[in-house]
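First comes the structure, then the notes that go with it.
Of the protein chains in this complex, all but one are displayed in their positions.
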Amino acid sequence: MSTRTPPAPAAPTSAPPATSTAASRPKLPRWAPWAVFAAAAVAAFLVGRLTSPNLALLVIYTVVLGTVVLYVVSRVVEGPRKATDRLVTSVVYSAFGIAMVPLLSLVYEVTRRGAERLDGEFLNSSLVGITGEGGGAYHAIMGTLIITALTTLISVPIGLLTAIYLVEYGNGRLKKAITFLVDVMTGIPSIVAGLFAYALFALFLGPGIRLGIAGAVALSVLMIPVVVRSAEEVLKLVPNELREAAYALGVPRWRTIVKVVLPTAVAGLGAGITLAIARVIGETAPLLITVGITNATNLDPFDSRMATLPVYAYYQLTQPGVPPEFAIDRAWTAALILIILVMGLNVVARLISRFFAPKNSR
Amino acid sequence: MAKRIDVSDLDIYYGNFKAVEGVNLSIEPRSITALIGPSGCGKSTFLRALNRMHEVIPGARVEGKVVIEGQDLYGADVDPVDVRRQIGMVFQRPNPFPTMSIYDNVAAGIRLNNKKMKKADLDDLVERSLRGANLWNEVKDRLDRPGSGLSGGQQQRLCIARAIAVEPDVLLMDEPCSALDPISTLAIEDLMAELKERFTIVIVTHNMQQAARVSEQTGFFNLNGVGQPGRLIEFNPTEKIFSNPEMKATEDYISGRFG
Partner (left out) sequence: MTTTSSPTTPAGRPKQRPGDRVFAGSAKGAGILILVILAGVAAFLVTESLPALTAPADEIPGGEGLIAYVAPLIFGTLLAAALAILVATPLGVAIALFITNYAPRRLAQVLGYLVDLLVAIPSIVYGFWGIYWLAPKLVPLFQWLEQHLGFIPLFAGPASATGRTMFTAGLVLAVMILPIVSAISREVFLQVPALHREAALALGATRWEMIRMAVLPYGKSGIIGGAMLGLGRALGETLAIALVLSVSGGITFNLIGTGNPSTIAANIALQFPESTGIDVNTLIASGLALFVITLAVNVLARWVVNRRADFSGAN
């Protein structure tokens, strides 16, 4: 049997006890859907060779043709109810296949184009004096790391303490208000967070200000609610029995939280914070308007513009200069590094939650 | 060490709900006092009021007096945290700290309160407490292993070791055997018989045989109906309670006619 069928459904024969009414009706064999889609693929291929040999179109033809044929055959043999079931199954499988297309193509495209300039020079040099070939993103990588570190430094204490307040102390109206506003804060558009930080710093330092710390403040507005949410979930999972055990030993409440509750939750907290960092490390819009861009290396977030990786990628792509191809290559490599950072942080989060989880036998 | 507890006119509330009403009793030092009664009669609530654990629950409060050797636990300048250092507690389900080793669990009362102690002294204290809880021989080779790796009965003895390591005057036990198998239960009961030489012990139990086996005094709690506060019906020497109770309700409960 041909297996060219791409997101083709695995035989949906497991739909269980449809037997009560359908028992009298004949059923299609298990291999029927496979056979139908294989045939559809062959047909699509033959037709496609006559018109346009576009792989995407072939796949679409196959799926549509296969779905229709399967529906008709099933309707004739098994009746309308079973046919509808098969139709929906095909649709659901195709929907999932469609959703995988952007993910795979995106990763593939960025890797292919970005790998070109992923070299030592890119990691070790800035853009000072570069007009064409060469150059790198050292300054932007360092800028991203510094600003992200600052953001983490601001957000984690505030977020963690707020979560502790909500879980351990909070009651009544203030708790409700904070919970609600954290939800609201989660929905603040990143560009608005950028405008806020700009407006805040412009008020004190005059208009047109661009500072690394302003970027960190903007990102913190985005990161704090994420930290609060995840920390809150994790702290709620710590069993009350442990708190009571500590109280019964005559441990004051704050020590119980610091020495018992937080260590018990450390895996979840670590994972949550790492994911929150991953969320903000790729943010472009707020940095675009608060930190700006520069070609030279500036490692001082309290002094003028800094370069950051996402903004660097943005400008290299939109204002490449002449000839454009070198800057565009650099933009893709910056995007690749961003993806690597984000995926890396995701993996780290998984590892943290696996290895730091309390070894519990129960 | 091992102090006497006098309770007078104690009412316990959850918010506006009166859970326990008008308790008067005296608990002798160096003895085991058992509290029995049907579910929801307030015996656990009463127990938690003895070391001010009750008020950990938001809205919970207490009226009346609990006096330990002349000191009123609910006096105006008494710190509940200090009370709990004086009166240890063991819970229904074993709850060792999952992030800590066996050693650290026993030392938790010292470490968490940031008391400075020489390593040798601490080693000594841990060994003494584990021996006191009849657990030393089973765990002495794996003190650095997580406490949650032990069996349920061992975990409960670890929790007892943890409680006695801070050298309290009184030990409260809230159904300490209800989550354990019979053999582990026996081990804990033997342990209690040894511990009463040094501590005043109050135990809440659902198991009347257990109360009869281990205690000198027994208190029977009951409530008139759902939504009514629980009351102390009878407080007498265990022998009397189980052979010749004063109150009809006690007799009904003990003979299994209800509850």
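Quick notes on this structure:
Per-chain numbering from 1; labels A and B assigned in written order.
Here is the rule we use: a contact is a pair of C-beta atoms (placed from the backbone, for glycine too) under 8 Å apart; a residue touches a chain by one contact, two chains touch by 3 or more.
In this text the structure is predicted, and so the values were computed from the model without any measurement.
Within the full complex, the residue among A:Val47, A:Ala199 or A:Leu237 touching the omitted chain is A:Ala199. Only one of the listed residues, A:Ala43, A:Val68, A:Met185 or A:Val266, touches the absent chain: A:Met185. Only one of A:Val88, A:Ala115 or A:Val128 touches the absent chain when the whole complex is considered: A:Val88. Interface with the hidden chain, as seen from chain A, comprises residues 12, 15-22, 56, 81-82, 84-85, 88-89, 91-93, 95-96, 98-100, 102-103, 105-106, 109-110, 113, 157-162, 164-166, 168-170, 174-175, 177-178, 180-193, 195-196, 199-200, 202-203, 207-208, 221, 224-225, 228, 252-255, 257-258, 275, 278-279, 281-285, 288-289, 292, 310, 313-314, 317-318, 331-332, 335, 338-339, 342-343, 345-346.
Simple rule for what comes next: only the chains that are shown with their structure count from here on.
The distance from the centre of chain A to the centre of chain B, each centre being the mean of the chain's C-alpha atoms, comes to 50 Å. Within the complex formed with chain A, the residues of chain B that make contact are 51, 53, 56, 58, 81-86, 88-89, 91, 93, 95-99, 108-109, 111-114, 146, 148-149, 159, 162-163, 166. Residue ranges of chain A in contact with chain B, taken from their complex: 171, 239, 241-252, 255-256, 259-260, 263-264, 266, 358-362.
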